[in-house]
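Left out: one protein chain. Kept in place: all the others.
By letter and in written order, the chains are A, B and C; residue numbering begins at 1 in each of them.
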Amino acid sequence: MDALTIAGKAYASRLLVGTGKYKDFDETQAAIEASGAEIVTVAIRRVNIGQDPNQPNLLDAIPPSRYTILPNTAGCYSADDAVRTLRLARELLDGHSLVKLEVLGDPNTLFPNVLETIKAAETLVKEGFDVMVYTSDDPIIAKQLEEIGCCAIMPLASLIGSGMGILNPWNLRLIIEQSKVPVLVDAGVGTASDAAVAMELGCDGVLMNTAIAHAKSPVLMASAMRKAVEAGREAYLAGRMPRKLYSADPSSPMSGLIGRS
Amino acid sequence: MDALTIAGKAYASRLLVGTGKYKDFDETQAAIEASGAEIVTVAIRRVNIGQDPNQPNLLDAIPPSRYTILPNTAGCYSADDAVRTLRLARELLDGHSLVKLEVLGDPNTLFPNVLETIKAAETLVKEGFDVMVYTSDDPIIAKQLEEIGCCAIMPLASLIGSGMGILNPWNLRLIIEQSKVPVLVDAGVGTASDAAVAMELGCDGVLMNTAIAHAKSPVLMASAMRKAVEAGREAYLAGRMPRKLYSADPSSPMSGLIGRS
Amino acid sequence: MDALTIAGKAYASRLLVGTGKYKDFDETQAAIEASGAEIVTVAIRRVNIGQDPNQPNLLDAIPPSRYTILPNTAGCYSADDAVRTLRLARELLDGHSLVKLEVLGDPNTLFPNVLETIKAAETLVKEGFDVMVYTSDDPIIAKQLEEIGCCAIMPLASLIGSGMGILNPWNLRLIIEQSKVPVLVDAGVGTASDAAVAMELGCDGVLMNTAIAHAKSPVLMASAMRKAVEAGREAYLAGRMPRKLYSADPSSPMSGLIGRS
Partner (left out) sequence: MDALTIAGKAYASRLLVGTGKYKDFDETQAAIEASGAEIVTVAIRRVNIGQDPNQPNLLDAIPPSRYTILPNTAGCYSADDAVRTLRLARELLDGHSLVKLEVLGDPNTLFPNVLETIKAAETLVKEGFDVMVYTSDDPIIAKQLEEIGCCAIMPLASLIGSGMGILNPWNLRLIIEQSKVPVLVDAGVGTASDAAVAMELGCDGVLMNTAIAHAKSPVLMASAMRKAVEAGREAYLAGRMPRKLYSADPSSPMSGLIGRS
C-alpha cells in the first residue's frame, strides 16, 4: 500500500479534513464519510469535544475509535495560547499526543506567525507531543521546524479560508525536496484541481476544511476531493509526460516546471 | 446517473481515450481498462482495424462489443482527405456513424485548420455522420461547427502532444456557455490536474492520448485520469466555495474567475 | 534606428492607438500626444472624419499631416460591410491605402470572425489596399492572412475592451516565429506591463485604445504605455537573463519559456 505515515502510524488516505463551518454535526459526519479521511482535525477553542458536558459532543459524530482526532489551535495568536490549548486537548483526549499547531499573526489574513510557531513547537516537542505544524511556505522556517522535531510540515497554499489555490508552487517544491518528514498542504485549497496540483507537486497529503464545508454541496465536494487527492498522488507516482511547446519540438523546454516530467 | 450523452447514446464515463503511442496492444488494453473509458478513438490512417488482414487488429484488443470505437482523421491536412478517411472507417466498422473529425494545419504544431474542418464537417453531416469535431478554442468557429450540425465540439486545451494543459480557459468558457451540444477538451492535457480543471470549467468530457501513453507508468496514469475527470465533474456539480484574497475580506473579488463559485 | 516598417513606411514608435471612448477631442489629442504614437486608428462607422461636414471632424484634432490615419472597420460583422466601409474611407482620405481590417463574429464578445476576415482580406488586397488585419491568435489563420498579402498580422491578446492582458502567449509566439510581416498585438492590453510583455515576446508593435481611454487618467496612462512599449522592445533586444528556479541551480529549467533567455 502507498501509505502516508505520520508519527509512526500508517494511513491509507492522504486527505485530512476539518470539522468547522458545517451546518450541523450530521452534515459534518456525512462529508467526512464521503471524503474518506482518516485524520480529522478539531479546533479545540471552537468545538465541543467534552469541555462542555451539556452540549452536543463532536466525538459522538466523529468517534475516536474510527478516526484519528487531530486537535488544533485555530484562534491562537501566541505560543503560550497554543501550548495551553494543546495541553487541554491532551487531557480531553486521554493523553493523545498527535496535534496540529497553528499560531496566527493576524485575525484578518490568518497568516501564520512563524516566530511564535517556532517557540510553541520547541515547547510542545519537549513535552512529548507529535507536532504537525502549520506554517508559511518559507523553506528556511520549514527546515527549522523539522529540526525542532515536528513530525509533519504543513505549509499554506494560500490564506486560510481563501480558496485561492496554490499561489507559489516553487516554494512548496523547495520544501518538499528538502524535507525528510511528510509535507502536507494546509490552507488555501478551493476546489478539486487545487488538491490534485498539490499532490502532483509531491506533497504527501492535503488538509482542508472550507473547500468542503462551504461548497454548495459539501458531501459531493468531499467525494470530489477524495478522488482528486488520489488522482494527484497516482499522477505523481505514474510520472507525467514531458511538456513541450508542440509535439514536434526537438527540445523539451518545459522540463523542470511544476508538475514536471 | 450523471451521464454524458453523445449522438443519442448515454455514457457513464466522461473520459475518452486514444490508442496511439503505446508499447503494444497489451499496454493499450490495460491502460484503457484502467481509464474506465467507454469511447476509444482510433487513428484510421495509423492503426489497423482490418485494413490489413495480415497484421494484428486493434479491435481484437479493444472490441467494439465493449467499447464505442471512434474513428478519427489524425494525419489529415485537407477536408477531402478527412472525408475520404471517414468513409473508409464507416465501411470497416459496418456503417458506424460516430466519428471524430480533425483536419490539421501544420505537421509541426498540429494546430487545426479550421477552414478545412468546416468544409469537411459540412460534407460529413450531409452524409449522415455523427461528427465530433476537433477545433481551436475560437468560439465563433465553435458556433459555426455547432450550426453545421456537429454532435460535439472538441476544442484544444493546448497543442496535440504538448502536455501544456489549459492555456486559455477563458475561450473554453465562452464555448461552454454558448454550446447546446457537449463540449469536450481534446488535446493538451498533460497530467491529472489538467483534466480536473477542464471539468471544473464545465466541460462535458475530456479526450486524451499522450498524457496516458507517454507517462512513465501508463496504466497508473490512466487510473489517475479516471479519478481526475470524476473529481473535476463532481467539484463542478458540487459548486465550489468563493475565492477571496483572505477569509475576512468583505468583498469576494475573485468571483467570475475560472473555477468560480 | 530600430524602426517599425509597415507597408514600406518606417515608424519610430511601436505603439499604435485608437481614438474611441475619450471624453472629447481635446482629451483624445492630449492622450495621443503623450503616447508618442504615429499611427492612429479611426473607426469609420463611429467617428466623423468628414462624412458629416456639420459635425466636429476628428482630423482637425489629429491631422493627417502629422499622423498616419489608419481607418478601421470596427462594428462590421461581414466581409461585405468591411470592404464597403474601407472603400468609403479611401475616398474620405484621398486615396489612402493603409487600413485596418476587422470583422467581428459576435456583438457580445467582439471575437473576430476569421472566415469573413479572410474573405474581406482577399478582396481588399486585390483592390490595392495595404491591409493590417485584426485576427484571433490562431497561427494557421495568421499564416493564411499573410499568404493573401496582408501587410501586418494583428492577433488579439484577449477580447476587445476586456483589459485581460495576454491570455495565450504561446500562440502569439507561434505567430511571431512564422511571420515575415510585422506582428502587432491588437486588443486586450489593460495596463503597462501587458504592453511590455507583448513586446518581450517579440511582437513588432502594440495597438490599444480602451486601456488608455478608460484609465482614470488617460494622458498619464498614455505616457505609461509609451514607456512600456519602449521598455519591452529594449528588453527583447537586450536579451534577458536565463530563468532558474534558484541561482545555484545547475540546470536552467526555464529556458524556452515565455520571455525566455
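The definition used in the following text is that contacts are C-beta pairs under 8 Å (C-beta built on N, C-alpha and C of every residue); 3 or more make two chains touch, one makes a residue touch a chain.
The structure presented is a predicted model; accordingly, all values stated were derived computationally and were not measured.
Trainee: Per the definition of touch given earlier, which of C:Thr28, C:Thr41, C:Thr73 or C:Thr109 contacts the omitted chain?
Mentor: C:Thr109
Trainee: With the full complex in mind, choose from A:Ser158, A:Ser179, A:Ser193 or A:Ser223 the residue touching the hidden chain.
Mentor: Within the whole complex, the residue contacting the unshown chain is A:Ser158.
Trainee: If the missing chain were put back, which residues of subunit A would it touch?
Mentor: 105-106, 109, 111-115, 118, 136, 138-141, 143-144, 158, 164, 167-168, 170-171, 174
Trainee: Considering the whole complex, not just the chains shown, which residues of subunit C touch the missing one?
Mentor: For subunit C, the residues touching the absent chain are 107-110, 159-164, 190-193, 195-197, 200, 210-211, 214-218, 220-221, 223-228, 230-235, 237-249, 254, 259, 261.
As a convention for this text, only the chains that are shown with their structure count from here on.
Trainee: Can you name the chain whose C-alpha mean lies closest to the mean of all the C-alpha atoms?
Mentor: Answer by centroid distance: B.
Trainee: Which chains touch each other through the most C-beta pairs?
Mentor: Chains joined by the most C-beta contact pairs: A-B.
Trainee: Is the contact between subunit B and subunit C built from the same residue numbers on each copy (over half shared) or from different ones (under half shared)?
Mentor: Comparing the two copies, subunit B and subunit C contact each other through largely the same residue numbers, since over half are shared.
Trainee: Distance between subunit B and subunit C based on Cα centroids, please, to the nearest Å.
Mentor: Here the centre of subunit C sits 34 Å away from the centre of subunit B.
Trainee: When the C-alpha atoms of subunit A and subunit C are each averaged to a single point, how far apart are the two points in Å?
Mentor: 48
Trainee: Give the residues of subunit C touching no fewer than two other chains, as numbers and ranges.
Mentor: In subunit C, 170, 174 touch at least two other chains.
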